[in-house]
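One protein chain omitted, others in place.
Letters A and B mark the chains in the order given here, with residues in each chain numbered from 1 onward.
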Amino acid sequence: MDSVNTKRYINPTFPHLLHGADYNPEQWKDAPEILQEDMRLMRLAEMNEMTVGVFSWAELEKEEGVFDFSFLDDTFDRVEAAGGKLILATPSGARPRWLAQKYPEVLRVNRDGNRAHYGFRHNHCLTSPVYREKVALIDRKLAERYGKRKSLYAWHISNELSGDCYCPLCRQAFIEWCKRTYHNDISELNHAWWTSFWSHRYNDFSQIEPPYADGDLGVCSGLTLSWRRFVTDQTVSFIENEMIPLRQLTPDIPVTTNFMGTFDGLNYSKIAKSLDFISWDSYPEWGVPGGEINEPLAAAFAHEECRSYKHKPFLMMESTPSVVNWRSVCKRKAPGFHLASAVQAVAHGSDSVQYFQFRQGRGGMEKMHGAVVDHFGGPTRTFSEVQQVGHTLRQIDEVCGTESHAEVAVIYDRENAWALQCLDGLQQDKKYLQTVQSYYLPLWKRGITTDIIDRTADLSAYKLVIAPMLYMTDDATADRLDAFVRNGGTLVGTYCTGVVNENDLCHLGGCPGGKLLELFSVRAEECDALYPQERVGVSLGEDVYSAADIVETVWPWKARAIAHYSTGYYEGNAACTVNDIGLGHAYYMAFRDADGSFIEALMRRILAEVGIMPAMPDVTLPEGVVIHERHDDTYRYFFVQCFRTQGAKITLPHPYYDLVSRTYTAALRFLSPGAIVLRERK
Amino acid sequence: MDSVNTKRYINPTFPHLLHGADYNPEQWKDAPEILQEDMRLMRLAEMNEMTVGVFSWAELEKEEGVFDFSFLDDTFDRVEAAGGKLILATPSGARPRWLAQKYPEVLRVNRDGNRAHYGFRHNHCLTSPVYREKVALIDRKLAERYGKRKSLYAWHISNELSGDCYCPLCRQAFIEWCKRTYHNDISELNHAWWTSFWSHRYNDFSQIEPPYADGDLGVCSGLTLSWRRFVTDQTVSFIENEMIPLRQLTPDIPVTTNFMGTFDGLNYSKIAKSLDFISWDSYPEWGVPGGEINEPLAAAFAHEECRSYKHKPFLMMESTPSVVNWRSVCKRKAPGFHLASAVQAVAHGSDSVQYFQFRQGRGGMEKMHGAVVDHFGGPTRTFSEVQQVGHTLRQIDEVCGTESHAEVAVIYDRENAWALQCLDGLQQDKKYLQTVQSYYLPLWKRGITTDIIDRTADLSAYKLVIAPMLYMTDDATADRLDAFVRNGGTLVGTYCTGVVNENDLCHLGGCPGGKLLELFSVRAEECDALYPQERVGVSLGEDVYSAADIVETVWPWKARAIAHYSTGYYEGNAACTVNDIGLGHAYYMAFRDADGSFIEALMRRILAEVGIMPAMPDVTLPEGVVIHERHDDTYRYFFVQCFRTQGAKITLPHPYYDLVSRTYTAALRFLSPGAIVLRERK
Partner (left out) sequence: MDSVNTKRYINPTFPHLLHGADYNPEQWKDAPEILQEDMRLMRLAEMNEMTVGVFSWAELEKEEGVFDFSFLDDTFDRVEAAGGKLILATPSGARPRWLAQKYPEVLRVNRDGNRAHYGFRHNHCLTSPVYREKVALIDRKLAERYGKRKSLYAWHISNELSGDCYCPLCRQAFIEWCKRTYHNDISELNHAWWTSFWSHRYNDFSQIEPPYADGDLGVCSGLTLSWRRFVTDQTVSFIENEMIPLRQLTPDIPVTTNFMGTFDGLNYSKIAKSLDFISWDSYPEWGVPGGEINEPLAAAFAHEECRSYKHKPFLMMESTPSVVNWRSVCKRKAPGFHLASAVQAVAHGSDSVQYFQFRQGRGGMEKMHGAVVDHFGGPTRTFSEVQQVGHTLRQIDEVCGTESHAEVAVIYDRENAWALQCLDGLQQDKKYLQTVQSYYLPLWKRGITTDIIDRTADLSAYKLVIAPMLYMTDDATADRLDAFVRNGGTLVGTYCTGVVNENDLCHLGGCPGGKLLELFSVRAEECDALYPQERVGVSLGEDVYSAADIVETVWPWKARAIAHYSTGYYEGNAACTVNDIGLGHAYYMAFRDADGSFIEALMRRILAEVGIMPAMPDVTLPEGVVIHERHDDTYRYFFVQCFRTQGAKITLPHPYYDLVSRTYTAALRFLSPGAIVLRERK
């Protein structure tokens, strides 16, 4: 039905959508009846994958050098017997107690300079040679033992990597990093970090310390930015250390680690380069008051970013079938949200729906986290909804590996986020991510496939690039944006663009700095902050809109103003401009839209200009219902997602083939949240 | 008039209500005229007791081994001459500076692992052999010197014990505690603490650490629960060390320590067993907006709990005659509140009204705390109100030692509170205490004497037991509840019942777990959390109520649903059920009542069913006026308490004898808050 050659599978030996879960049978070693029941329920839920080994180190190596793989052998046997695949995690996310006791260097030192006690997970030094050695050893053992099993689908390095360590080893590694970065020239570093401010000059590299909380944290943004880049690089180095035995022993098994969506503690773009495929853990707050649009929007945004890292399908490695246990209010997914969220993931490029966790633990801090099987163990609403997702995934299995093609890109850049966080001024909360998402909203509503990229990405394939608050712009980025527009692209920039360079030094000579000044052909003179309730009027033709939070006064040069401020002393000043340059156009938004209505109007105009159409143009959708698509050479697949508690009715222009019910239909009806997957021959 | 044999006196040598205060003459050693005036004012206020020695260590032992009891000798002489009794406190609540300087081990180590500097009070290591030795020594000296004085009414160990210590000595004691508790078997501990989660397995007991803030705090609830149990046990051990010389030298002097009401840092039930009688410090926030009912309710609740520990009268060891100094808003008691609060204490079983403090200190952090005598030193409104209480207590002295008989018990269990605090999930604030008190409200309003007990208490004497949110249920508790109902009792349970066992491991097989599943004959499938403003409708007959915070969906088996949800996807699901089993009935409330009106309706029904009557059934009371009772073989005593600022008029069915005015009256009139004590022959 579909031509395989256009499809990109994560593991070509198993070209199917995964329906799986994190699985910790080591917690039930004394309960063989439960281990047996697990397999029955796995099949009952139409699941075909289990992720094992996450946090299993103490079970696998009970004492230093004493390995015992019996439970994992048994798990492989049982899952294989049930027809399932396994993703095997390396156990480095949580170290055994004996390891910390014998080698305290493996425990992190916090930003106050104190070494943590044993506890929590994800609390290992990024640098410790002992930790790296011990991790590599057990990874090698795992690869030797399980690398040849046909059921091994992929490797999963550690778990939700994050955080930093301020120990002497990390300090020394950071000093070496600085030497490399600044060409072993302390005066280059002094200039880059602008240490003439507050007498912060370094005499030599040995004086460099991490940004301790009672030291230079918050004082020297050059140091802070460098530290965060170092932490990402050190995390990459840690991952690559883990990959040495895996690459050597299992070169054909793809490797991932699970990201945490828009988490900005690490620069995922750099980490992605080391991985074979992307996976991530998705936990929207379904049902939160006021989140009817924002929650599915934010989830879609993160899905699209995960697909964009490698422009190919990814896995949704974790999600909850029901409820999380770590929010201040842990609301359960109301009926239908589970199917809607599962299909949403696939719509944006996920080739899996996976859960944390298969079976709830009896103890530990996640014992109340939702799971496919709860402490009751019998039939539940949650289990039924998981079965429904299992059935749906089986019916739509042919979408596995199909592609998503974006003509629009939105830039969301981690280093830019860091620079904005370092910015003392304007407003305490810069709202960078929310602002970026507010420009993504009109695209998401229309089902327009959008790449979410960082500022270093290639732009040549896009018609439209939206770069909100691109505060940090190095020359290469400015060049790329400039070339993109001159070659016919349309660019949307905003206030707070082109303020600093890659070292967080302000551009001189006017903002947006360097080449961007000519590209947008406006100079931003004053970027003003408004108090929370303050509003400034904006007029666009006959219509009046509101600015909030941030209002820039700009001086257009060649650009045309298409909207103006209408109140306060800003009155009459340009509020939104467009510059026609080369073959393209550069829009500049000088204010933050108070409610998104101006952005909607602007995007409607721009999408029409550049000729980008909704996924299914002839359908009227109520708020909270969206349609996104994937395709291959033969078919287009439409994923109709309803996030409305009250449901919806939608009339299609003509009948489409419903992959789940295997019937043709033009009238879609949702009684609650849910999803339908349609297919159309191209 | 009364038959003595039914009365239970705290100290039979002085069978009278106490009217007393904390007294610190060591602060006024240089002012003999003040010390003399104190005794005049004590008599003027009709006070008959002084509590001395609290925090006096540095005065009594000015250097190591150099004792000087002169001020205390003088104080005993003066108070005796004024006709007063003394309660003598051991001085362990605050150590002298020389002790901390010479033996740093006596200072606590905090949860970050750092040893505190000298300062504050209540900051001694619970384990330090030096501290225990030094405390025992001065206790012995005190017992030797004052044990034979007729005026010595009771011993008061330390003061408001609380807190924990993370020092190496405490760590080692905790390790020993774990060995005893888990039979020296690390695998038993590993199972109980579910250490297979996150690779937290212990190889041996030597690896155990306290729950450091940057260690296992919040990660391993088994550890945290064990630590809190250990802290209570170590506090008991500390108290018992203090009692050795007291028991030996003064076997007839009863011993107490002052509790802090519903404080949950310690398991008071266990501590109570070591004491001869209970005393506590009562500081309601009289006058707080919205507290018109809740504040007297909470005070009554704590009084009833203190009486229930030993089912006999207790002392209200501290209260303020006017104002505290440690709230964000320190509001003074408006006129009348002092009498109302004093009589409230007696109504619930206190045989004293005592104050912190007799005379305000000139300096120190409590210098602005209210006192009987303030810095002015002359007549004040406060002093007048204290005199009024003194007069009232003298008039009603015959109630001393009389009993309170409860047919209803409400379970408020400290270990259950801890388990709920450890619970990551549902809602951040579990509101356990407020929920328990919301079930106590209908009882308090009706003047129904209620025991407040923990989950280990004997239930056989009750007709009705209310056990809200009994999240932690071990087998013994479930057995006791089961037997109680089968033998004819009525039980009320709620959502979040029977979820974990005594180790905080979830019950498998359905909630409420184990025997409770059959007892209530419902299975709670989903326990959902609502956002703060969310409400779910509940219908009971024709009436509609509201659920807030927590809504469980339950599947009744043999139980009958008496209310149902009426909105959302919960619609039609049972919201409240009753199961008739054996000779009794088990009610199950599946939701949190948004405003208490459902609970009021439910309790009205249940009280009628079990035949429990208000203290004075034929009187109509306005909100904020309650009548509670004590009795002996001959008389019933009715304590009419008015907490309404605007006062109230009440008409009794027939005249009662007013013990204070010594007249018969059927028409009670309050112009402000206040209290009247009536007597009726049985």
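As a working rule, a residue touches a chain if its C-beta (ideal position, glycine included) is under 8 Å from a C-beta of that chain, and two chains touch if they have at least 3 such contacts.
All values derive from a computational prediction rather than experimental measurement.
Note on the undisplayed chain: of the listed residues B:Ile244, B:Ile293 or B:Met368, the one touching it is B:Met368. If you put the hidden chain back, the residue from A:Val130, A:Leu169 or A:Leu426 that touches it is A:Leu426. For the chain missing from the display, the contacting residue among B:Gly20, B:Pro96 or B:Gly222 is B:Pro96, taking the whole complex into account. Only one of A:Thr6, A:Gln172, A:Ser196 or A:Ser384 touches the chain withheld from this view, namely A:Ser196. Touch with the hidden chain on the side of chain A covers residues 112-113, 191, 193-203, 207, 209, 212, 214-222, 423-428, 503-511, 523, 525-526, 528-534, 568-569. The chain not shown here touches chain B at positions 24, 26-27, 29-30, 55-59, 62-63, 91, 94-98, 101, 110, 114, 116-121, 288-289, 322-323, 325-326, 328-332, 334-335, 360-369, 375-378, 380-382, 672.
Operating definition for what follows: only the chains that are shown with their structure count from here on.
Spacing of chain A relative to chain B, judged by their CA centroids, is 50 angstrom.
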